[in-house]
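One protein chain omitted, others in place.
Right after this comes subunit A.
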């Protein structure tokens, strides 16, 4: 078991790591093996998700949620040395590896500073992601020593000279600025087609008027692509010049953010999806088991503060719930309105409340509108209307469209007898309705 060597990582119900206070996620890498070639009994953890934070390097098994127990982490404070990537002929045929040395106790358990022994841990990157940039981030996080600034855990001894290092280096944010953007831009060219198209669709939706600009940028992309193909056959200075110019152009158009997202790849939406599943629980409870997608969009982005997500991202994250074992689901009504609903939430309960609402004397006489139902059910009018329409579809209600508006009544049609249109059965809804109407 990995637990013999590495501390277990705590996860939320949706499979997101529980972060400590002050801990920030820096990078994600999928399909990574974690092993130690030196310790023979150390388990070979296969093809998991590695999450680098300012404090820890977490390894999560694939399909988290089913066996959360096997996730574990390496505290960055235990790392003694990070080996730089070896460039050799041999490494060209291998999946890229990242090696670092950690301090261990005498029986091989990874411990924060002060271990008697040390061991080398290897990460094997099997995915198509860029291990070099991850290595860079690992270096940054390790040198950032954020764990010292956020107050070292009880028991761990504060190292000498802590005061001098924490001030200048602690909590260094992940690489940003022009260099970071350009590097990500570079990553983009390797998988240009799809990501750029996605980016442009995003743009298109946001500003329909920018169609021309999109076409222009598309043209530039094609030219850039043809430029990179020609590189082997000798590039002249002119071409290089225009290429850089176009880089600048593309950046100023503002398509960098979807690329950032794209660089995290499918992982971005997966992680977002899990985070969202955790987040919606409380607002969902408050809203009575169902909440409008738009409301969640606002709440979620407000909670995120600056790192806002697009509506499209939200939708993608919600659609991924089907694949995970989470307690919420996305539901689309016939009208196209989309809501988030907890799986335990039942329509029957709502219909029961609607039935008692429309059987009140006032409602028997005048029917109910969507806003009447919204007040009773404690939901937004648009949502109340969806419920009413659903109840109508089930035969519980029927509609009355008049110049006064759109109102719903208890459905009496199904009780009435066409063979004898004057028949009124005792104790039927029909007789109740007649009494309510004639009493006015």
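Throughout what follows, a residue touches a chain if its C-beta (ideal position, glycine included) is under 8 Å from a C-beta of that chain, and two chains touch if they have at least 3 such contacts; residues count from 1.
Please note the rule applied: contacts and distances are computed from a predicted model.
Peer 1: Considering the UniProt annotation of the chain absent from this complex, which name among "Large ribosomal subunit protein bL17m", "Urease accessory protein UreF", "cAMP-dependent protein kinase regulatory subunit" or "ESCRT-II complex subunit VPS25" applies?
Peer 2: "ESCRT-II complex subunit VPS25"
Peer 1: Quick one: which of A:5, A:387 or A:433 touches the chain that's been left out?
Peer 2: Missing-chain contact among the listed residues: A:433.
Peer 1: Take the complete complex as the reference. Which residues in subunit A touch the chain that isn't displayed?
Peer 2: 367, 392-393, 395, 398-402, 407, 409, 411-414, 416, 418-419, 421-422, 424, 430, 433-434, 437
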